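Here the complex is missing a single protein chain, while all its other protein chains stay put.
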Amino acid sequence: MTKKKLNLKSAIQKQFRSQRQIGKAPGTITYMGNREDGTYAITVIDYSDNLFDFQTLTRVEDALAFKEQVNVTWFNVYGLSNEKEIDKLGNYFNINPLVLEDIVNTNQRPKIDEYDDYVFATLKMLYLNKDYEISTEHCAIILSEHNVLLFQEIELDVFEGVRDRIKNKFGRIRTRQADYLFFALIDAIIDQYFVVTENIAAKIDLLEEEVYNHPSQETAEKIQRLKKEVLSVRKWVVPVKDLVNRIIESEHPLVTKETKLFLRDALDHSIQINENIQLYRELITNLMEVYMTNMSNKMNEVMKVLTIIATIFIPLTFIAGIYGMNFKNMPELESEYGYFYVLGIMFLILIVMIIYFKRKRWF
Amino acid sequence: MTKKKLNLKSAIQKQFRSQRQIGKAPGTITYMGNREDGTYAITVIDYSDNLFDFQTLTRVEDALAFKEQVNVTWFNVYGLSNEKEIDKLGNYFNINPLVLEDIVNTNQRPKIDEYDDYVFATLKMLYLNKDYEISTEHCAIILSEHNVLLFQEIELDVFEGVRDRIKNKFGRIRTRQADYLFFALIDAIIDQYFVVTENIAAKIDLLEEEVYNHPSQETAEKIQRLKKEVLSVRKWVVPVKDLVNRIIESEHPLVTKETKLFLRDALDHSIQINENIQLYRELITNLMEVYMTNMSNKMNEVMKVLTIIATIFIPLTFIAGIYGMNFKNMPELESEYGYFYVLGIMFLILIVMIIYFKRKRWF
Amino acid sequence: MTKKKLNLKSAIQKQFRSQRQIGKAPGTITYMGNREDGTYAITVIDYSDNLFDFQTLTRVEDALAFKEQVNVTWFNVYGLSNEKEIDKLGNYFNINPLVLEDIVNTNQRPKIDEYDDYVFATLKMLYLNKDYEISTEHCAIILSEHNVLLFQEIELDVFEGVRDRIKNKFGRIRTRQADYLFFALIDAIIDQYFVVTENIAAKIDLLEEEVYNHPSQETAEKIQRLKKEVLSVRKWVVPVKDLVNRIIESEHPLVTKETKLFLRDALDHSIQINENIQLYRELITNLMEVYMTNMSNKMNEVMKVLTIIATIFIPLTFIAGIYGMNFKNMPELESEYGYFYVLGIMFLILIVMIIYFKRKRWF
Amino acid sequence: MTKKKLNLKSAIQKQFRSQRQIGKAPGTITYMGNREDGTYAITVIDYSDNLFDFQTLTRVEDALAFKEQVNVTWFNVYGLSNEKEIDKLGNYFNINPLVLEDIVNTNQRPKIDEYDDYVFATLKMLYLNKDYEISTEHCAIILSEHNVLLFQEIELDVFEGVRDRIKNKFGRIRTRQADYLFFALIDAIIDQYFVVTENIAAKIDLLEEEVYNHPSQETAEKIQRLKKEVLSVRKWVVPVKDLVNRIIESEHPLVTKETKLFLRDALDHSIQINENIQLYRELITNLMEVYMTNMSNKMNEVMKVLTIIATIFIPLTFIAGIYGMNFKNMPELESEYGYFYVLGIMFLILIVMIIYFKRKRWF
Partner (left out) sequence: MTKKKLNLKSAIQKQFRSQRQIGKAPGTITYMGNREDGTYAITVIDYSDNLFDFQTLTRVEDALAFKEQVNVTWFNVYGLSNEKEIDKLGNYFNINPLVLEDIVNTNQRPKIDEYDDYVFATLKMLYLNKDYEISTEHCAIILSEHNVLLFQEIELDVFEGVRDRIKNKFGRIRTRQADYLFFALIDAIIDQYFVVTENIAAKIDLLEEEVYNHPSQETAEKIQRLKKEVLSVRKWVVPVKDLVNRIIESEHPLVTKETKLFLRDALDHSIQINENIQLYRELITNLMEVYMTNMSNKMNEVMKVLTIIATIFIPLTFIAGIYGMNFKNMPELESEYGYFYVLGIMFLILIVMIIYFKRKRWF
C-alpha cells in the first residue's frame, strides 16, 4: 500500500512541472519546459524589397534598434527558460504579461489573441526526429506593425524554407508586409504537419501488412501505441484550424485582405490535416478489429484441432481400456479374432468421426 | 531494430510524394500525382445555341483565340504533370498562382474558391475501373465569364454524357451560359458517385450472403477491406456537399439564379450520397458483428462437442483403468460376472450423462 | 477469381436500376422503380364545403377540366412508369422538369421544394404488408392554388382515412383550402409511420423474450436483421422531420398560417418517431449485448464442466495407469490391501478436488 | 412459421393501443391510456393573497363559475378516458381541439405550445411506486389568464407540496399570479425526477458492489435491465429541458419576467438531470465492461487450471500406458528397479512442468 502511494507520488511529481505556475498571479512569467539552462539567442532578419540583413544579437537591448524601422524585421528568439530576458524583451515591445506568460508556457494549447498593437499566436511545431519519431516543440509568434517575433526553444529546420525565400527573393515574400511573414511562418508549421501525418499513414500501412501477414502479440501493442500517438498529435493539431479561421475572420488592422487570401489556403490545409487524423483514427480502430478477429479465428482453429483429436481418440482409448481390464471372465478376450474385431470397430468409429467432422466443415 | 527503421523509412518515403510541396512558397506549382511524363493535351468545345465546334489544340497559345468569344468555350486539359505549360495557361487566363497550385495538387481535398473574375472548384472523380474496383481521379474546374476550364489527368467516360448533350442539343445546355456547363460537369461527377455507392451496396449484399451462409476467415478480411474502402470514399465525397451548398449560397455574379435551381438538385444528390455512405458504414459494422457472433457460436458448439465427449469418456476410461491395475488382491476381478457388472455400470453412467446434457440443452 | 468477379458484376447490375438516370440531362424523366408495365390511372376528388365529386379519368387530358376550378381538387395518379403521360400531365400543370424527374425517381430521398406557383414534396409511405413486414412505397405530392396532385405507384390504404373525412364531412377538411388537404396527406403518411415503429417495438419485445428465455443461434441473426430493418426505416423517416419543419418555416403564400398550426402537430409526430427509432436502435444494441453475454456465460459454464471433470479424473486415471504397469518388481502390487489403499487415496483426491472447486465457487 | 406470425401479430396488437388515433382527423380526442373506465373527478383550488377555497366539483359545468374570477384558480382533472367530458371542458375554456387531443394522448412526448390565450405544456411525471420501481404518468397543464388546468390520470403525491404551500401560505405562491402556479407545478414534476435519478444511482451502486464482489449470470441481466430503464426514463426527461427553455425564451404575455427567474432555476435542474442520466448511462456501460472483464478473467483462470492439470498428467499417463503394454519382450519391465526409475522420471517431469508454469506465471 505504502509502496503504491510512493509510486503514485513520484509519478505525480514528474508531471508537476506544469504546476509551477499554479497559485502564482496571472501574468507571472514561468518557464514550463525542460530545457532550463537559461541560455538564449536572438537572430534578426531585416528585409525590404531591396534589402536583406542577417544579424545575431548579443544583447536583448540591441533588438530595439530594429524595432522602429519600416523594413520588415523578423526576430527569432531561441531558448525560453531565461524568464528575465524574455520579460525585458516583452517590455521593449510593450507585450502584455499574459502573453509573455503564454510564450514561455510550453504546455499552452494553440490559440490566437488579438491586442490593440499586435496579434499573438502560439502553436506547436511537429516534426520527425532522427529516429523517425514524432517530436513536438513549443512556438509563439507575435505580429506587430513592422516586426514579427518568433519564440522557439531550439533551432529547427521548419522555417528554413521561409528564410531561403527571403534571402533568395523567391515568391512574393520580399515585397510584402510583416503580416505576410506572419502567415508564412504559420504556413510553414502547418506544412510540417503533413510530414507527421504522412509518417502516421506509413506506420499504418506497415502495421496493416503485419496484421494481415504475420501478426504477433507485439502487433497489438504497436497498434495501441500508434493510436496513442495519433491522440496526442490530434491534441496539438486540431485547435490550429480554429486558430487560422480566427485570423481570417479577424478585423485586426494588421492583417491585410491580401494575406487573408493566403490564409484561406492554410485553413484548407489544416482542415485536410484534421480530416486525415480523423481518418487515421478510424483506420487504426479498423486495424485493431482485424487483429482481434484474426486472433479469434486462430483460437477457433486451435480449439477445433484439440476437439477433433480428443473426440476421436478419447472414445478409442476407452475401448482399449475396456479390454485392458484384468477380469477373469471376459469372453471377448478368449475369442480368436476378438483383437481384430475390436481393431475393426475402432477403425469404423474413426471413419464415422471423420465423416461427422467433414459434414460440420471442421476441416 | 535497424531493419524496422529501414522498413519505416522506405514506407514513409513512398508516401512523401505529397511532401514535394513542403517548404516551397505558397503558389508554387508542384505536381503531386504519379503520372509524371509531362505529356498533356487540350481539347476545346466551342458552342452556342446554333454553333458547335470541337478542336484539339497543339499549343497552349492557341487557347487564347477562344478566350474572348461570347460563345461558351469548354477547355479540357488532360495531363497535369507539365507544370510549365499549366503555368502558361494560368497566365493567359489570369489565374491566381494559389489556384494553379491546387489544380496540380492531386491530394487537394474538394473545395470551392471564389475570385473576382472566376470561380474555382476542385473535386475527385470516382469511378469503377475494369475490375469493378473503385478508382479516383483528381479534377479541377474553373468557371469564368464565357469559359469553363476543366483539368484532368486522363480522359474518362464521366463527361461523355455532357459532351453528347452539347453535340446533339439534348436538354437545355446549348441555350445556357457557361455557369450551366460548370454545373453540368459537377453534376456529372456527382452522378458518377452513385455508381460507386451502388457498387459498395452490391459488395455488402454479396458479403452478407457470404457471412450468413458460408463464412470463412477470408470473409472477415473482406469486410474490413470494404470498410476501409468506404472510409476513403467518404473522405472525397463528404466535402462535396459543402462545396455545392457554397455555390448555391454564393452571390458571385457568374452563378445565375436559374443555374442555382439545378444546383439544388445536385445538392440533394450529394446529401443522398452522404446518407448512403453513412448507412453503408453502419451496415458493414453490423455485418462484422454478425460475423463475430457466428464465430462465437461456432466456438461454443465446438467446445460443447469436446466437453460432451470428454465428460462422458474420461470417467469411463478411469473405471476401465481401475480394473486394468495389476494388484494381486482385487476381489472384483475374481467375481464371475464382475466384467458384466462393470460394463453395466459404465452404461448407466453414459445414460445419466446423456440425460444431464439433454437437460442442459447441449444438444 | 473469375467467378467472384461474375458474382460481383451481376450483383452490381441488379443494383444498377438506380443508374438509368446517370449521364442523362437533369430534368430527364426516367422511372426508377420496378413496376414497369406503363399502366396508370387517375382518380379525381373534387370538393368544396357543399360539393363532393369522385371520378376516374380515362385520359390525362381530362384532368385539365378540373384544374382551373375554385373547388379543391385532389388528383390521384397511380403508376409512375409511363414517363410520357407523366410528362404530359406535368406540362398541363406547368411543373418544372426537375420536379417531374423526382416524381418518378423512386429512390429520391424525402424533401420539399418550393416553386413560385406550387410546393413539391416527396416522401416514402411505410406500411405493414400482409406478412407484417415493413414495406415502402414512393409518394410525391404537389400543392398548387386549388389542386393537390398525389403520385403513387399503387393504391394503398394509407389515405383511406382522408378520403372518408372528405366524403363524410368529418372534421374541418371540407371547409378548408388545398393546403389543408396537402397537410392531411402528409399527416396520414406520418401517422402510418407509427404503425411501423410499433411493429418494430413489438419485434423487439418478442426478441427480448427469446433472448432471455430460449436464445439460439438464430436469435442473433434475427436481432441483426431487425437492426438492419431499423437502419433502412430510419433512412426514409429521419429527413421527414426537416421536411415538415421547412414547410412550417416557409413563407410560401400557398401555406396558410392556420394550416401551419396543424403542421406543428405533424412536426411533433415526426420528432417523436425519430426519437423512437433512436431508442429502438439502442434497445437492439442492448439486446445484442445481452445475447453475447448470455453466450459467454454459457461458454464459461461449459468450460467449467469440462475442467471439473478433466481435473478430477485425469489424475485419478494416471494413478490407475501406474498400477496397470507390468513391471516385475512393484512392491505395492504384492501388498494384500494395496488395492484398497489406492482406492482410498483416489477417494481422498476426489474429496480434495471437490472442496477446491466449491471454494472457487465453480458449482 | 405460422406460429411465429401469430406471436408477432399478437405482440403487435398489444402495442396497437397507440394506433387508435391513426387515420382519424387531427384534433379528434382519442384516449390512448389503459385506464378506460371513463370515471373522472375535478377538484378546484381557488386562492388569492387572503383567500383559500378547496372544492370537489360534481359536474364539469360547475368549473365555469370559477373561470372568470380574478383569483388564481387551479383546476385539477383526474381521469382522461372520458373523452366527452374532456371535450366539454375544452369548449368551456376555448381550448383548441389539437390541444385536447394531446391532453388525452398518454404517449405524447413532452412539449410546450403557445396559443393566443393560453400556454399548453405536457410532460410525464416520474415517481417510485411502492416496490421502488420507476413509474410514469401522463400530465398536461394549461395556463390561461387566471386559471391553471392540470390533467392527470390518477391522484399522485407529486403536487402535495404545492398544495401545502398554497394552503399554509408557505413561500410566495399566494401572492403571485397563475403563471407562478404553472411554474410551481412544472417545478414539482422536475423535482420528482431527482427521486428517480437518485433511485437509478442507488441501483448502480448496488450493482457495482455485486459486480465486484459476487457476480453471477443474473448480474448481467440486471445491468442490462437497468440500462433499458435509463433509456426509457431519458426518453421522457430529455425533452423537458427544451420545454422549460422555450417558456423562458417565450414572449407570451402570460409568462411574467419574475416567474422566468424561477424558471431559470427549473431549467438548471433539468440540465442537471440530463447530465446525471448521461453520466448514469456511461457508468452502466462501464459496469457492464467490468462484468465482462471479470468473466473473461474467470474463464482464463478456469482454462489455466485445465491446462495445468492436463499438461502435467497426460504425458505421465502416457508413460504409464507404455509400461502397461503386454509385449513379450520389454527389457525395462524385467529390470529390478525399472519401476522406481520410471517413478523417478515421472517425478522429474512433474518438477519441470511446475517450474515451467511458475515461469509463465500461471500460478
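Annotations for the structure displayed:
By letter and in written order, the chains are A, B, C and D; residue numbering begins at 1 in each of them.
The working rule: contacts are C-beta pairs under 8 Å (C-beta built on N, C-alpha and C of every residue); 3 or more make two chains touch, one makes a residue touch a chain.
These numbers were taken from a predicted model, which means no experiment stands behind them.
Touch with the chain that is not drawn comes from one residue among D:Leu51, D:Ala65, D:Met303 or D:Ile345, which is D:Met303. In the complete assembly, the contact with the undisplayed chain comes from A:Met295, out of A:Leu128, A:Ile248 or A:Met295. Not every partner is drawn; the one left out touches chain A at residues 5, 7-9, 11-12, 14-16, 18-19, 21-28, 96, 98, 107-109, 111, 113, 217, 220-221, 224, 227-228, 231-232, 235, 288, 291-292, 295-296, 298-299, 302-303, 305-306, 309-310, 313-314, 316-317, 320-321, 323-326, 330, 332-339, 342-343.
Contacts to the hidden chain, counted on chain D, fall at residues 131-132, 160-161, 165, 170-173, 184, 187-188, 191-192, 194-195, 198-199, 201-203, 205-206, 212, 261-262, 264-265, 268, 271-272, 275, 279, 282-283, 286, 289-290, 293-294, 296-297, 299-300, 303-304, 306-307, 310-311, 314-315, 317-318, 321-322, 324-330, 362.
By our rule, only the chains that are shown with their structure count from here on.
Residue positions 324 of chain A are each in touch with at least two other chains.
The touch graph of these protein chains is an open line.
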